[in-house]
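For this view, one protein chain was removed and the others were kept in their places.
Now for chain A:
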Amino acid sequence: MPPLTSPHTPPILAAETRHAVSIVLNGKPRSGHAHPRLLLSDFLRHELGAHGTRVGCEHGVCGACTVRIDGVAARACLTLAVQADGRRIDTVEGLAEANEGRMTALQEAFRRHHALQCGFCTAGILMSLTDYLSRNPKPTEEELRDMLSGHLCRCTGYAGIVRAVMEVTGQTVKEVAHV
């Protein structure tokens, strides 16, 4: 995620001070305050009240907190809120908002294929997929599963997720049988 490193020397922020952080959240300007150590996930959820982004492990493995920072999928739990200052942040709440209020084709496909149960991992997976499919609009199932391996889902066994994405990219899922 290279865009997070700024070309100029970043300012040294006082640890005990809450700093103003302004972002463009799902197309709308939002601002709040954050201590330098506040995670972007906590800033979104508890400072801005954007609860759609979930927190599953806080060490970057499970992928539940994935958001897009200037379009690139990133773990909100491994990003500091102050790093996001001045950037565009897209979260799951913005998907339908940007689609005239209707769920996107990907979201609809998730529903049809029962690609979610408890839904806790879903927001992160949708945000990763939205970024990924914009760059690789027709992944093979192997490529897709490789990309999805950056997310943990405990409910679905991933089968419905794979089916939903293959359908929405105009492909069919190969059956499991080797026989």
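Before moving on, here are some points about what is shown:
Just so it is clear, a residue touches a chain if its C-beta (ideal position, glycine included) is under 8 Å from a C-beta of that chain, and two chains touch if they have at least 3 such contacts; residues count from 1.
One rule holds in what follows: contacts and distances are computed from a predicted model.
Missing chain, UniProt protein name, picked from "nitrile hydratase", "ABC3 transporter permease C-terminal domain-containing protein", "LuxR family transcriptional regulator" or "Molybdopterin-dependent oxidoreductase": "Molybdopterin-dependent oxidoreductase". The residue touching the chain not shown here, chosen from A:V21, A:L116 or A:V168, is A:L116. Counting the whole complex, the residues of chain A in touch with the unshown chain are 35, 37-38, 45, 50-59, 61-62, 64, 91-93, 95-96, 101-103, 107-108, 110-112, 114, 116-123, 126, 144-146, 148-162, 173, 175-179.
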